[in-house]
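The complex appears here minus one protein chain, its other protein chains still in place.
Each chain carries a letter (A, B and C) given by its place in the written order, and its residues are counted from 1.
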């Protein structure tokens, strides 16, 4: 229950920052997909820190090694795809190790698992998301064959309260080319699964589809998406999902991320015994999840979309032999 | 996959506005719970239309009839709890029956299921949520025994563009008394499951936990929730969830709902052949999801919380060596 | 978890012998399937008691009423298919009501749910299987379009120890036309899911695939299924499944059923307080699960096979456009 995402296209991953490898298992990938390795590398590169001054100075070069599920090195066989990404340059942050990291998983991990050592919270690290990018990149390759593309961008970033402060960000994302009919009417709405996927990303604190919170301020007469005689829509306030089901328009949504807990200067905190302590500033972490979170948002969106595409496949199989995908 | 919500505490429901009954099946309810029937009735009453001029004029009296899973009429046995709610006073809206209802499920149901009749979209009706309120009320009764209470309120409503216009709303909700440790670190984060639950409600377009979108605007130095030597928190910007796991503070979140598609005056639309048509105004529907949506938001929150409580139970079983089996 | 069977093609059912209706919900049925109503009726008839002297004298006429999921009364839309079957002629067995029925669910239901009344064990009745036959019949209609047929027969019946004694039976079943590749290598083996399905039928005590227990007595040199140059097999000792995956041969398996607990004469037992009592003989029950269990065995096999067919669909979608099904 805890370490897997998805139903028909499913990622299970494990390993934290201090393990030799992060590892992942992708089940349900259709067979015969030729993996586009340069594209995968590019996606990993987008998630990796770059020369941007706000990005972590830690070296992260993430070669993905595939251990099973591929024929001739790059064609999916239908067997689960297993991969690993080596961890290297793992430095233990001795100064902050035994104090509670503010607004982070360290206190909740302590209460849930009994850990009194931040180095044991490795699965709460953003590093885990590298596996999501791998599974998402593969999903994108399958979706691309079905004419579906996914693009995220940074819409806005927070204002630092002082020099060296971290900031939050709002990310926007568009799913282009998704057919009508994805999503289930009651609970497994396309929008509900997207929300689940996005809120499972570290530091996510909000999700909107279409006009989102702005919709709540509007009157229905202006909000409603009216259709033309050719069934095209005059507006897309609903963000491509109506009644939980895609309507053939662009799906767009936003995700709000809070500021990264670690800043460049010292913060007050307590240790695991409740004694007042200092959480030391660091130059090794990013100050904002953007832009590195973009491929992660896209990856989660790709996995959700592919999962529903696979499900829809079943629904339609006997109906429409010329079914345009 | 489509008609069930929850893992250990699970609701499956079916039936639409035009069926004789709405029906639901609750699996996983602990045994020995004495159902508080007046409370259940009260919850149903909160969801039912009242004399408020913006509420639907349709008569909805929702007596819940339990068909199994109860001993002596009101004590849970541990068997699945089956219930039904009669539909009555079902009038067919002949005027709007064969045109696409703007910003509603009618077009997507047509594309997914081939329906060309809005009367067949009964499961997309808010009426379905009556079952959620029943399952949520039972969950609340179990949670109350564990000291957990859930309260939703209307934070703000949209501005009608003209007389008879529908409006959206933002609902806020608080979960009080939830213990630390609910939620799973990777995907099944407490916040992610809450988001999924809320976005599965009709007309929901956004979700936030804690400061949500406001968090994205802030610097980390101001945002971070710092703890005192007694482990209490000075602030609760994270809304009670850190790293996906409850931290013992109040959980609070908001949900944005769009305006109800039906307004009191005519709207332009097309029919299922693409011919321009009129979607006639009606006095029979609410103009805003609030306040009737409040018990639904609470019900979904209660189901998510109980599901995680049941899961946590397992985790803790061996901490209590005297726990009789 | 408790009331549903299947993953992509899923039946949830509820209602016992004393409810007004048995009801079922089939999710995941492909759309556009024209239901063969005479075939469905025939299947129900096979499960219903007939004039055979060993069959129950209770009148069971099982008209299936569909409540949703069908267009024009008989074409699947892809929405969940909801149906109900009325219970009538329900006579309460007052004589045996408060004593433990030997080798039946009455004691275990008492321990699990606290019931001290056999009339509350209605879900343990064979009557529940009527819903399985409906879902199985629909599955068969989909499978038939893919060239797959399923046939069960009674292989042998037990020997009554005296007049009016009930007997057990061994049922054999063949799945003809199943393509290669159904089943997953590790846990979700085709054979494992079949075993699960069969052992979920009331009174089932054993399952074999291929030579089964006879295989355990043999040497590998005689047992092994050797293939000819055209890939056909010289033998089918494995019963069509190797390594958990179908190999294109006929799948055959057997299921062992114990004698029906109720016989035509009185049996010793105790009541729910432990006081010695009599479980009275009855002429109202069958003395053997065969032949009425045949359509149930077939129904469960059909649901398993269709579930794997739907899953396989996904696997193959991008591979083989001319894919022979």
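Just a few scattered comments:
Here, a contact is a pair of C-beta atoms (placed from the backbone, for glycine too) under 8 Å apart; a residue touches a chain by one contact, two chains touch by 3 or more.
Predicted model, so just to flag it, every value in this text is computed and none were measured.
Interface note for the absent chain: among C:123, C:140, C:174 or C:292, the touching residue is C:123. Across the entire complex, the residue among C:26, C:150 or C:167 in touch with the chain not shown is C:167.
When the whole complex is considered, the residue among C:22, C:130 or C:195 that touches the unshown chain is C:195.
Only one of the listed residues, C:32, C:49, C:177 or C:212, touches the absent chain: C:212.
Interface residues of chain C with the unshown chain, by the touch rule above, are 1-5, 7, 13, 100, 102-109, 111-112, 121, 123-124, 128, 156-162, 165-170, 180-181, 183-189, 191-200, 202, 204-213, 215-231, 237-239, 242-248, 256-263, 265, 267-270, 274-276, 287, 311, 315.
Residues of chain A in contact with the chain left out of this view: 1-4, 8, 10, 12, 14-16, 19, 23, 25, 27-28, 31, 67-68, 71, 77-80, 82, 112-115, 123.
By our rule, only the chains that are shown with their structure count from here on.
Farthest from chain A, judged by the mean position of CA atoms in each chain, is C. Two copies of one chain, chain B and chain C, touch each other, and the residues they use overlap strongly: the shared fraction of interface numbers exceeds half. Here the spacing of chain A and chain B, counted between their Cα centres, is 25 Å.
Centres computed as Cα averages put chain A at a distance of 42 Å from chain C. Rounded to whole angstrom, the centroid-to-centroid distance between chain B and chain C, based on C-alpha atoms, equals 36 Å.
Contact of a single residue of chain C with at least two other chains is seen at positions 8, 28, 31, 78-79.
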